[in-house]
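Missing here is one protein chain; the remaining ones are kept as they sit in the complex.
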Amino acid sequence: MASLHLTIVAPFQDYGFMRRALVACFALSIGSGPIGVLLLLRRMSLVGDALSHAVLPGAAVGFLVAGLSLWGMTTGGFVAGLIVAMLAGAVSRNTALREDASFAGFYLASLALGVLLVSTHGSNIDLLHILFGTILAVDNTALYLVGGIASVSTLVLLAIYRPLVLECFDPGFLRAVGGRGSIYHLIFLVLVVLNLVAGFQALGTLMAVGLMMLPAAASRFWANEVWTMALVAIAVGFLSGFLGLVASYRFGLPSGPAIVLAASLFYVASILVGRRNGLLRQHWPARHLAA
Amino acid sequence: MNRLVGVLVALSWLAAAAPAFASDLKVVASFTVLADMVKQVGGNSVDVRSLVGPNGDPHAYEPTPQDAAALSRADLIFVSGLGLEGWMDRLISASGTKGTIVVATQGIRTRDMEEDGKLITDPHAWNSAANGVIFAQNITAALVKADPRHAANYEANGAKYEDELRGLDAWARAEVAQVSAAKRKIITSHDAFGYLGAAYGIEFHAPVGFSTDFEPSAAGVAGLIDQIRREKIKAVFLENSNDPRLIEQIAAATGAKLGGTLYAEALSEPDGPASTYAKMFRYNIETLVAGMRAN
Partner (left out) sequence: MAAPAIMLENLTVAYDRHPALRHICGCFEPGSLTAIVGPNGAGKSTLLKAVVGLLDPAEGCVRCASADRRRDLAYLPQQAEIDRSFPISVMDTVAAGAWRDIGVLGGIASGMRRRIVDALSAVGLDGFERRSVGSLSAGQFQRVLFARMLLQSAPIILLDEPFTAIDARTTADLLALVQRWHGEARTVVAVLHDIEQVRQYFPQTLLLARKLIAWGLTGEVLTSANLRVMRRMSESWDEDAELCARAAV
């Protein structure tokens, strides 16, 4: 019992950076979990990945203009992500190109521009180190930012929950009854970008997408409504953050990859033993209901 | 008529001067510290280009086509060696250069460092001014051999530069000696000061491993915080090619002071505090000593 306490509680008692990292993980999970679920249900899982790379040149410009300023880089990343999201959305609505293809096109251009900016402008300082944060370096300002974004994201999602879900499920019906689906889609894309910017401040882009999509994918095996899936995704995200940090502390692993690997373990476990369509459940079905 | 003569004289002077320019020794150095040393010894008769720019990381560099072109035209190529410029071998062979390659760390007594549990040779030899003298000697010898016409010039410059560096070495020892031995401890985000620490008796600790390419673990950060608390080190330094936010976190957790920026592997821009190797060394020692006094 004492050793369990030593492993699980003590590091968070003893070190402020562990507590801040844990709170950042929690905030990220609250913001990103539901967004990931909706991306998954809209069959846009890889759009998160694309957008996370699209953020790069904006953050680079922010860094070149404002230096190592949280706000400069966040604003830059947000604007760049938004531009790519809007352009890709506009192209897929007005041309024959599907959304995933137009996202791929714009994010690749954006990523190339980002690498170009990073390697040719100003000093050759290792900008990537600064662009790809580590959760152990989250300070109070970054924590406020991540927490603020999680709060805004949650409130907006609650406000547009019904039309957004309806727009995923039966877009024809929503349009027929006069709901302007594209407005909700647009608001949703803004939220995706916001959460990715929060995540990349704390975890770096790869890790941010991991904490967005893996818990969402796992939640599909446990819940059968959008909001319950969102809750499961939040819980999985938080547990992954906690276990990842403990593993990083206990075994000296890099914290970002440890957290995302923990989320992957939850994902694999869900595939195997998930209550809904998990592989083991398909082989040994639960007893059916009487009626 | 007089005007015409004047023009002709000017033209003939230009014609005489032009070949002198063209015969300048074309030298490429891998990074800014080395480039500055070559400049100090070579003076006006060499044309030096540094591949990695100011504030750049010589471990990880993305070469441009101009770099390859500069190498292919170079008469002399200076590298620091000891595994510092891993990216350079391929670039040199790709450029097809005929230039002579000079390893500036020839004859230095190397130190071993641990990286990923393996012992490797520490490449950051220049951070001790005594080693800087050896760099200068190697550079002088290479320039004399490549361009005997200006040998006297190089030898004079080299001797003067060696004296300056020896003076810096003695000055650094005296400065550090003013800090009591128990306080000679430093935290910094990069292990580039192994030679400096060994030469002047300063202990360096770092949260991140040997190179700049790793993501830190919670265990590493926690261990360092414990160490700072245990050993009461207040001198925490940012290093100019790494993520400073992590260091700020550790400093905040322990009440340590951020001593300022150290220049470990690259010079600053010309208007910065470390625009030459000598200025960089002096600046680093001053900053370190000021930091250690607070311990």
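Letters A and B name the chains as they come in the text, with residue numbers starting at 1 for each one.
FYI, contacts are C-beta pairs under 8 Å (C-beta built on N, C-alpha and C of every residue); 3 or more make two chains touch, one makes a residue touch a chain.
Note that the structure is a prediction, hence the values are computed from the model and not measured.
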Touch partners, limited to displayed chains, of the chain removed from view: A
Which residue of A:144, A:169 or A:251 touches the chain not shown here: A:169
Residue in contact with the excluded chain [from A:86, A:186 or A:226]: A:226
Residue ranges of subunit A at the interface with the undisplayed chain: 41, 159-160, 162-163, 165-166, 168-170, 172-179, 220, 223-226, 228-229
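By our rule, only the chains that are shown with their structure count from here on.
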Centre-to-centre distance between subunit B and subunit A (centres being mean Cα positions), rounded to whole Å: 41
Subunit A residues touching subunit B - in the complex, by the definition given at the top: 11, 14-18, 21, 68, 119, 123-126, 129-130, 133-134, 136-139, 245, 248-258
Complex interface listing, subunit B residues touching subunit A: 52-57, 60-62, 212, 214-222, 225, 240-246, 248-250, 252-253, 269
